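Here it is: the structure, laid out below.
The other protein chains are all here in position, but one chain of the complex has been omitted.
Chains: A and B, in written order; residue numbering restarts at 1 for each.
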Amino acid sequence: MGEDRGLSLRELAELLACELRGDPDARIHGVAPLQGAGAGQISFLANPRYRSYLDATDAGAVILRPADAEGYPGNVLLVKDPYLAYARVAEALYPPPPTAAGIHPTAVVDPAAEVDATAAVGPHCVVEAGVRLAAGVVVGAGCFIGRDTVLGIGTRLMPNVTLYHDTRIGNRVLIHSGAVIGGDGFGFANEHGRWVKIPQLGRVIIGDDVEVGANTTIDRGALEDTVIEEGVKLDNLIMVAHNVQIGAHSAAAGCVGIAGSARIGRHCTLAGGVGIVGHLEIADNVHVTGMSMVTHSLTEPGVYSSGTPLMDNRDWRKSSVRFKQLDDMARRLRELEKRLERLNTNEG
Amino acid sequence: MGEDRGLSLRELAELLACELRGDPDARIHGVAPLQGAGAGQISFLANPRYRSYLDATDAGAVILRPADAEGYPGNVLLVKDPYLAYARVAEALYPPPPTAAGIHPTAVVDPAAEVDATAAVGPHCVVEAGVRLAAGVVVGAGCFIGRDTVLGIGTRLMPNVTLYHDTRIGNRVLIHSGAVIGGDGFGFANEHGRWVKIPQLGRVIIGDDVEVGANTTIDRGALEDTVIEEGVKLDNLIMVAHNVQIGAHSAAAGCVGIAGSARIGRHCTLAGGVGIVGHLEIADNVHVTGMSMVTHSLTEPGVYSSGTPLMDNRDWRKSSVRFKQLDDMARRLRELEKRLERLNTNEG
Partner (left out) sequence: MGEDRGLSLRELAELLACELRGDPDARIHGVAPLQGAGAGQISFLANPRYRSYLDATDAGAVILRPADAEGYPGNVLLVKDPYLAYARVAEALYPPPPTAAGIHPTAVVDPAAEVDATAAVGPHCVVEAGVRLAAGVVVGAGCFIGRDTVLGIGTRLMPNVTLYHDTRIGNRVLIHSGAVIGGDGFGFANEHGRWVKIPQLGRVIIGDDVEVGANTTIDRGALEDTVIEEGVKLDNLIMVAHNVQIGAHSAAAGCVGIAGSARIGRHCTLAGGVGIVGHLEIADNVHVTGMSMVTHSLTEPGVYSSGTPLMDNRDWRKSSVRFKQLDDMARRLRELEKRLERLNTNEG
């Protein structure tokens, strides 16, 4: 753990390729918020709202924008984006604990699976035939990996992840506990009122550097594949239906639901609870605010919303009743305008 | 796998009891979309939007409505509902891989459980006392089946499913990974501001031919049972609270939430993200559009909705402010009408 040995401020400045003001030999053992940091800890100021904490901080060093550093007497790393720099510093100070390579004796690994010698397979895992685990893969306890699924270099599954058969996962992917990838898409034909299952024959393809949150589900395609491109970040409890495509470097917060065959562009963000209707297309750089429902394709970048604002319940009931009358209100408004027009004309 | 040996077009026509136009001996090894299909593959056209793909397809055969088949020179299976026929053909060509009967040596099965000789219990499963697994049951790796739970003929649990005690599951049910069935309903009395748990003593009863999606949860009843009738299809990440009843052949898409004691009719459909308030009744053949909230009982079949349309965020902010003023606007509108009435009366 980085906390024990720590890194010098000089080393951190080199890591960030940034200017250092202060004592290059100061040793940093960890990170902490401005208001709680001590001598061996580094902090950062990204949001001007917390500026007041800077003056009072006991941090051993602070990551600051040059403008914020004026007048601050302590050790400083000067950067353009303190939050980004903080990410790099925290990563260096807190590397994930090393995992011993090898297959735990309680894991059930099919002889026809290929497990790289540097991969780790945890207790009570099940790895079926045809699976390939590349170098540095870490499979947490209790994971299930179905036949012919492939995990790229350095990919990590936290405990109790389920990957159905034939899933393709890239390099450096991180999948959190409880995630289920490759389950059947929700496809049924209807025969005289009864549902007849459509076999789900596609796969899930996940690109490099994707993160999938806890208990998120990504269904396999019906005929073609469900595709999550590189760098996509999915939070917890997200539902990605069959044949969805999510473009590179897009991100979705918790509880988002994306219906079947929706295509989402690159560099999009979906805030928590957003719903996307099936079979539509969303352009690159679209941002949707929390709990909005996207009911039609979006061809232009921008910020989109739906819903109504939070109100006191009694007031909200009144607005709700009026919402039902809106069309009537609009017609009566038009009628009034016409009558007033006639009145004016008569008088004019 | 069907892909290896395949089926002749004659066999598929017999399966569908439909007319065949073309070469009855053509062998079909798999299914594919019109635009990607090759000689050994069968495709289908259900949506007229994709009609243009038909002319260019290289599919070995196509499932078509008679009207769409006019002028198409290739092999054709003529049916009334191509999507339904496709479901049957895909099922025949891609049977699920056979699972060897028997209990995996790493499974922990109580001696007082009854496991049919043709049932399969996967690695690291736990099967408690009093459980009964009928003929052909398949329990995926890592599943937990609590005491006295019963699974009917041919029912399959995918890996990492959790069934609490005393659950009753019918025949040919399919439950996807991460689903939790029979957990405690959310019932508490309040004593001086503290919550006192109501023991949840009912069960979950699931009928034949039900499908339950990944990470969906169905809570046990408080005193009586939670009931999912035959043929119901539930997608992923759905919440079914205690004492809910869902009528036969209804279907709910991802992220639906159904609150306690709600009763949903037969042949209903709930689109993604729909919420159902507790203690209400929904008639047969009700359809609710995505992310709507059902706040009162629905006694008539029909299509129901709530919510507001997606808008550019700046425009939405304006509409949102006005939503708060709706009651005031309605009153002012009425006032204008009265004043204009008076004006007209005065002038008349």
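Here is the rule we go by: a contact is a pair of C-beta atoms (placed from the backbone, for glycine too) under 8 Å apart; a residue touches a chain by one contact, two chains touch by 3 or more.
Computed from a prediction, not measured in an experiment: that's the story for all the values here.
Within the full complex, the residue among B:A13, B:I28, B:V212 or B:L237 touching the omitted chain is B:L237. Screening A:G60, A:G182, A:G260 or A:G273 for touch with the missing chain picks out A:G273.
When the missing chain is restored to the complex, the residue among A:A214, A:A262 or A:V288 that touches it is A:A214.
Only one residue from A:V31, A:L151 or A:A262 touches the chain missing from this view: A:V31.
Looking at B:R10, B:R51 or B:R322, the residue that reaches the missing chain in the full complex is B:R322. If you put the missing chain back, the residues of subunit B touching it would be 106, 108, 124, 126, 142, 144, 146-147, 160, 162, 164, 178, 180, 183-184, 186, 188-191, 193-199, 201, 215, 217, 219, 223-224, 237, 239, 241, 255, 257, 259, 275, 277, 288-289, 292-296, 298, 302-309, 311, 315, 318-319, 321-323, 325-326, 329, 332-333, 336, 339-340, 343. Annotation for subunit A: contacts to the undisplayed chain at residues 31-33, 36, 81, 83-84, 86-88, 90-91, 94, 97, 104, 106, 122-124, 140-142, 158-160, 174, 176-178, 211, 213-215, 231, 233, 235-237, 249, 251, 253-255, 267, 272-273, 290-291, 307-314, 316-317, 320-321, 323-324, 326-327, 329-330, 333, 336-337, 340, 343-344.
Note that in this section only the chains that are shown with their structure count from here on.
If you lay the C-alpha trace of subunit A over that of subunit B, the rotation comes to 120 degrees, to the nearest 5. If each chain is reduced to the centroid of its CA atoms, subunit A and subunit B end up 26 Å from each other.
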